[in-house]
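With one protein chain withheld, the remaining protein chains of the complex are depicted in position.
== chain A ==
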Amino acid sequence: MATEAAPMDEKAKRMRDLLSSFYTPDPSVSTSVSSISTSFDNINGPSFDADQYMDLMIKKSNLDVLLQRHVQMAAEIKNLDTDLQMLVYENYNKFISATDTIKRMKSNIFGMEGNMDQLLHKIMSVQSRSDGVNTSLFEKREHIEKLHRTRNLLRKVQFIYDLPARLQKCIKSEAYGDAVRFYTGAMPILKVYGDTSFKDCRRASEEAIEIIIKNLQTKLFSDSESIQARAEAAVLLKQLDVPVDSLKDKLLEKLEQSLDGLQINPEEASKLAEHNVSSKDEESNNQGPAKIHKDAVRGFSEAMRAYREIFPDSEERLFKLARALTTMHFENMALCIKKRISAADFLGIFRIIWEDVVLMDEVLPEASLSDLSAEAAQVALKQFVARTFSHLRQDISDTLLKFDINQKEVVDGEVLKVVLEASGKAILQGTADIFQEFRQLLDENTGIFVKMNDLLIGWIQKGFQDFFRSLESHFLVLSGKTSSPNEAEGLLEGKPSEKIHAGLILVLAQLSVVIEQKVIPRIAEEITASFSGGNSQTFIPGELCRVFHAASEKLLQHYIDTRTQKISNVLRKRFKTPNWVKHKEPREVHMYVDMLLQQLEEVGKEVKQILPQGTFRKHKRSDSNGSNTTTSSRSTTLHSDKMARSNSQRARSQLFETHLAKLFKQKVEIFTKVEFTQESVVTTTVKLCLKSLQEYVRLQTFNRSGFQQIQLDIQFLKAPLKETVEDEAAIDFLLDEVIVAASERCLDVTPLEPPILDKLIQAKLAKSKEHNNNTASS
C-alpha cells in the first residue's frame, strides 16, 4: 500500500491518488494532482471524457503509439482490479473484528446495575450524619465569633488611649516617621468619635502632633540637617496635610532673593574679571570679589540641588530661577558691552558666567542651561563684535571732527594734513586693535567659544564689510553730500552743506583713497591669515575697494563743487551789482580779482596739504570723457599777443578773426577727469570758475567801458592763473572765451590800448606788492 512505500515511485503515487479520490467523493478535497489536472484529457481527473479522449488520441497518434498505449492501459486496468480486490477483502476483515468487540461489551455491561444502586444508598446515609453534626455545633461557633469581635474593638480603643503616650515617646526618640504613621492610622476613628468618647485622647494626640509638625518644620528649614533628613521631613509634613506648598514657596522666595546678590555688577565686572585672572595667577589670600562670587554661586547651586531633592515637583520653578540667573548675567554683560570694554575684560566676564552656568548645569541638567547660555552667548558675542566696530567708527569720526573745530580758527598751517594723518592712523590703529581683540576671542577655548569659532569668523568678516560700508556712507554724510538717513546722526542733520568746511571734504576724499589702497588690502590679508574658514566669505575686499574708489571720486568732485560754488558767489556779486551799460572807464583792476585769486590760493594750500603732487603733464587728450568736450580753442600764445597788439581800428576785424579761428581751432578739452593730484584739482577748479565767469558775462550787456573793464581784469588774471595751473592751453582758451563773450554782449567793442592795459596792470601789481609788504611788516 501507499503508506508503506516511503520512496514513492510514480505508479504508487498515482495509485494512492486514485484510491483517495475513490474514498472521498467530494472532488474539492481531492489532492493537488487531481485538482490541477481537471482537463478532459487527464484520465485521472473527474471530468474525464472518454470519447473526447479517444478522438484526440486517434487524431494525434499513429498506430504504433496507439497499440503501445493500449497495452499500457490494459496492464493498468489489471493492476487496478487486483488492488480493488485486496481492498474489499481487508474491509471485510475489519468488519468481522468489529462485530466481535460489540458482542464482548454487551456481556460486560450486564452486571453493573446492582453495584450502582448500592453506591447511591451509602451516599445518602453519609449526608444525613453530617447534617446532624452541623446542627449540634452551630450555637458554640456563633458565640466564639462574637467574642472575637469584641476583642478587636477593645484593642483599638486601647491603641487610641495609648496614642498620646506613644507619640510622646516617639518625639523623645525622634522617630517622627512612626509617630506620623500611628497618628494617620488613628485619624479615622478620632474623626468619628473624637468629639464624644475620645475627647481628651484626641486633644492630647493633636498637641503631640503639633509639636511634631513644628519639629519637622524646623528640621526642614535648618540648613545644617542632611538633605535626606530634610526631604523626609518634607514628606512627613505632606502626610500630615500641612500645606507644604506654602513652605516651598517661602523657601524658593528666599532663594530668589539671593539671586540679587549673585548679579555681576556692570561697574564691578571688569574689576571682577581682573581679580579672577589675578587670583588664578597668584593664589592671593585676600579673597577677591571673584572668589566671593564663585562661592556664592556654588552655594546657590547647592541650595538648588537640595530643593530639588526635597521638592521633586518644584523643578519647573528651579529651572526658571536658574534661567533667570543666566539671562541676568547676560543682560549685565550686554550693559558691559555698551560701556565699551576690551576683549580681555569681555572674556573675563564671559568666563565667570560660563563657570556659573556649568555649576548650575550640573545640578539641573534638564534645565538646558547650556543651550540657553549658548544662545545668549552668541547674541552677546555678536553684540560685542558689532559694538567694537561702531566704536571704531565713532573714534574715526571723532578724530575727524575734533580737528575740524580748530580748523576754523587756523586757516593756514598744516591742520588738514594733521587731520588726515591722525584719522588715517586712527583707522589703521583701530583696525589693528580690533584684530588683536578678535584674535583673543578666537584663542579663547572656553566651552561655548570653540563651537562658535566659525560663527565668530563670519561675524567678524561681515562686521568689517558692514563697517566699511557704513564708514563710506558716514563720510558722505560728514561731507554734506548726502543727508543722514537716520536720526542718530541728527547732530549733522541741521548743518547745511555750506557750513561744512571744504577742507574736511578733501580730507575725507583722500582718506577714502587711503582706505581703498592701504587699509582694505591689509585687512584682507589679516582676514585670510587668521580669520579665514567659516562657511561663507562675507568680506569682499574687491567690492569695498570699488565702493571707496567711487566715494573718493565723489568726495573730490564734491570738494571742487563746494569750492567753485564759493567762487561763483563772488563772481555773481561782481556781475549783478553794477549797471554795466553805464559803466565808467576802467581805472584799475577790480578787486574781485583779488578775492578770486585768494580763494584759489586757499584751494592750493588745502590741496598741497592733502594730495600728492602729480607728475607734471601738459594737457592730456586720452583720458577725458568725450561727451563733455567743447569743440573750440586755438593756438593761444599767438592769439593773445595779437589781442594785445590790436588797436581800436582793427578791433572789429580782430573779433571776426577770433570767431573764424574758433572754427578751425585745435580741440581742447575743458572738462577732463579729475585726478588725485594737487595740479589736477586746482586746474579743474580754475576751469570751472572761468566757465562760470564766462556764463555771467554772457548774461550782461556792456558798454565800451564795461567791456574794457572785463578785458583788463582778464588780462590781469592771465599771469597768476597760468602759474597755478598745469593746463595752460585750456586756461588761455577759457580766458579768451570770456573776452569773446564780453565782446558779443558789448554795444561798442573798443578794446583798451595795450600800453594803457599794461600800465593799469603794473599799477595793480605794485599795489598788491605794497599791500603784501604792509601786511608782512605789520
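In the analysis below, contacts are C-beta pairs under 8 Å (C-beta built on N, C-alpha and C of every residue); 3 or more make two chains touch, one makes a residue touch a chain; residues count from 1.
Keep this in mind: contacts and distances are computed from a predicted model.
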{"item": "Which of \"WD repeat-containing protein DWA2 isoform X2\", \"Isobutyryl-CoA dehydrogenase, mitochondrial\", \"Elongin-C\" or \"Aminotransferase class I/classII large domain-containing protein\" matches, in UniProt, the chain that is not displayed", "value": "\"WD repeat-containing protein DWA2 isoform X2\""}
{"item": "Residue touching the undisplayed chain, where the options are A:568, A:599 or A:724", "value": "A:568"}
{"item": "Which of A:688, A:721 or A:752 contacts the chain that the document leaves out", "value": "A:688"}
{"item": "Option touching the unshown chain, where A:230, A:351 or A:745 are the choices", "value": "A:745"}
{"item": "On chain A, residues whose C-beta touches the chain left out of the figure", "value": "483, 496, 561, 564-565, 568, 572, 576, 581-582, 628, 670-671, 688, 691-692, 695, 701, 744-747"}
